[in-house]
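With one protein chain withheld, the remaining protein chains of the complex are depicted in position.
Order of writing sets the chain letters: A and B. Residues in each chain are counted from 1.
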Amino acid sequence: MGVLDHVWLGVVTVFTQAPVATVFGLPISIVVLMVVLGFLGGIVVGATPGLGGPFAMAISLPILITIFGFNPDALLPVLGFLIGIMKGATVGGAVPAILFNTPGTPDSLMTTLDGFPMTRKGEAGKALRIAHFSSASGDTFSDLVLFTCAPFLAITVEVYLDFPEKAALIVLSLAFISAVVGDSVWKGILAALFGMFVAFIGTGEDHHPRLSLGTDALAGGLPLISVVLGVLILGEVFAALEDMWREKRATDSISTPPATGDNRLRLRDIRRILPFVGMSAGIGTMVGALPGIGSTLAATLGYATGRRLHKGDVPFGEGAPQGVAATEAANSAVAGANLIPVLSLGIPGNVAAVFIILATETISGFNPGPAVFRLTPDQINSEMVVAFGLFTAMVFANLLNWTVGGVFMRSMGIMVRIPKQRLLPIVLLLTLTAIYAQRPEMLSIYVTLFFGLVGYLMRRLRFSVLPFVIAFILANNLEDAVRQAFSATGADPWFLFSSPISIGFMALAVLVVVFFARGRGGQ
Amino acid sequence: MRFDPRSLGVAAAVAAFALLTLGIWIPADVESGVVETFRRRTVIGDAMAPTVVAIGMVGAAALLAASEILNRRGSGATLDRHSLAFIARFAAVIAVGLALMSHTGPLVVDAINALGGAIGTYRELRDTVPYKYLGYLLGGTVLVGGAIAVVEQRLTRGVALTGVVAALVLTGLYDLPFDDLLLPPNGDQ
Partner (left out) sequence: MTFESFRSCAVAAGMAGALALSAGSAAAAWKPSGPINLMIAFAAGGGADTQARLIATELEKTKGWKIIPQNVTGKGGAVMARKLKSQPNDGLTIGIAVTETFGYNMLAVKKAGYSADDFTYVTTTAGSQMGIVAKTSRGWKSIQDVIAAAKGGATVKLGAMSAKLADIAYTIEQKYGVKFNTVVFRGGRKVLNAITAGDVDVGWVAGIQAKGVRAGDLVNLMSGETTRLKISPDVPTLGELGIPYDAGAKFLIVAPKGIPADARKGIAGAVASVLTDKSTKAAQFVQRAFGGPQLISGTALEKLISDGIAGSKKLMMATK
């Protein structure tokens, strides 16, 4: 049996497994239904400020297992639903970022930089259309790469990345993000260091929880979701409400952005953003194919590269459509390529991929690893059939994205009609409730509020929150990689400089900081 | 443009925090050292990561202060006494809302028991309608309504209604479809 036989079997399974209904004489398989439900649900979740795809996946995985069970038959419906959520939430995530300046996940943070200024100029509709077009394009490109290169790429990459290279690569990403985002390199680096410090509280290898001040509250480490959502969402809610409070005191009214600008997506617009979409789709796909590096980095790199390329009349950060396009194409392009390390090595690159691995771990019949793409003469490799079934589900979700996705996503834009001073307090309660639902103790609410205050102060003192969030997420990975590299090399103090690749990464990290520090200093 | 004293203040505060962490917090509250040798093997200890980061903070704070003084660009910070006034009001609303959320249910159940109701403790009723919704609905309404009232600087019927509807809708969103999710404060009981 050749590869093409497996591809065909995968496609057939997706469209024929256990039909549940008939539409116009065509049987609708359970897998198709689950992808559609997941995709539409994902858009709603992504478009709701304060919610994101990972949260929806976390809630739905146990429910799906209860419904479908653990047999191999459950694999494609469950994974199809998860993939639907993943893709829907990526597209939908642009909605709150553009309309309210409140990104649901760190991935869409860079979308706010130009998306929200466009809304203030009255071009919310255009911003949403550009986000959808770029997101769907990046997604398509990535899926094509996945379909053609999956088996070969991941194994090649993994061969070249050992512990020291992984540690050096994380250092490079952090240096890059700190230096590029925000208006001062040193502020960016301080924010990143602070984020790392917060991540070190209560963690570590000792049985004594370090820096926990003897409290039970800090002993388990600060919960990721409380810190990240506190800084990203509550910080923005506090700052935005204060702005409106000041405006009301000064003028006795609160202005709402008009919708009078040019809101169409014209051929001219597409021509203008196309180079940025292409560049970002490539970056996102490459980053996605690297094991263990997330979509947030892809979005940041896409945006930063776009800013270098850009020579238009509207600069990045003041409502340039190219900025929205560069970010959305990059973060969407991660999704497909990310399945390369997931399926062939079982190593996730972002939170969404973690849930796909958890699902395959719980349901029998699919074991992510090199065996997935192994061909045996005269035999069907059922794991490869599942893998290609999964790819088919992704392409199908992508078609949904092009057809109904844009319309459905823009219909979520109705939320812009709600006055912001009414909506943001609801977002506050929604976020606190979502956090409590995941960690049911009042303490997690207090921690979230504290980090909301931190996020507010950072905004008021002009510190960028992105380096803080990324450093917080990557800090423990970095510490683990460094410790593991040190142990694995038998306590070589120069382990970070043990191979040309890691020396290259470290040198690049220093160069990035020096370059941007000098560039900014001269302004 | 003159340099902004707030940036220097931040730099000084960060440096002071980092020095305190290096001198007192890390030695007192981390078990293993920067590098440990045990089982005839040298490994990195738990103190390594926070120590490196704290040293980095001192350095970055010094460089930030230097660049602010040399460039005199102004930091663009907008934190002033109006901000403090707003945050104080907002914090009061959140405190009242969360207090109502935590205590309404148990207080109502205690009151019913005191009046001879004998319905059991709140701990036993934390998954029973209507008791499980009392705190969230009242606290959530006050939180949302109060926050809007602070910003709009008036409390209208529409504002109160927004609070009630928001709390009701969110209750339905989280509690009805998902059997295992708890609304505040029922996980603490």
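The working rule: a contact is a pair of C-beta atoms (placed from the backbone, for glycine too) under 8 Å apart; a residue touches a chain by one contact, two chains touch by 3 or more.
In this text, all values refer to a predicted model and were calculated from it rather than measured experimentally.
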Review point. With respect to the chain omitted from the figure, which of A:V14, A:I30, A:I43 or A:L61 is a touching residue?
Key: A:L61
Check your understanding: Which of B:R41, B:H82 or B:R154 touches the chain that is not shown?
Key -> B:R41
Review point. Of the residues in subunit A, which ones touch the absent chain?
Key: 58, 61-62, 65-66, 69-70, 158-159, 162-163, 202, 205-209, 216, 219-221, 291, 345-347, 354-355, 358, 361-362, 364, 367, 369-371, 439-440, 480, 483-484, 487-490
Review point. Which subunit B residues would touch the chain omitted from the figure, given the whole complex?
Key: 31, 39, 41, 120-121, 123-127, 180, 182, 187
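Everything below uses one rule, namely that only the chains that are shown with their structure count from here on.
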Study note, to complete from the structure: Counting only contacts in the complex, subunit B reaches subunit A at residues 6-7, 10, 14, 21, 25-26, 29-32, 41-50, 53-54, 56-57, 60-61, 63-64, 67, 70-71, 73, 75-79, 82-83, 86-87, 90, 94, 98, 102, 136, 140, 143-145, 147-148, 150-153, 159, 162, 166-167, 170, 174, 178, 180-188
Practice item. Spell out the residues on subunit A that touch subunit B in their complex, using ranges where they run on. Key: 59, 62-63, 183-184, 186-187, 189-190, 193-194, 196-197, 200, 204-208, 210-214, 238, 241-242, 244-246, 248-249, 254, 421-422, 424-426, 428-430, 432-434, 436-437, 440-442, 445, 449, 453, 456-457, 460-462, 475, 479, 482-483, 486-487, 491, 517, 521, 523
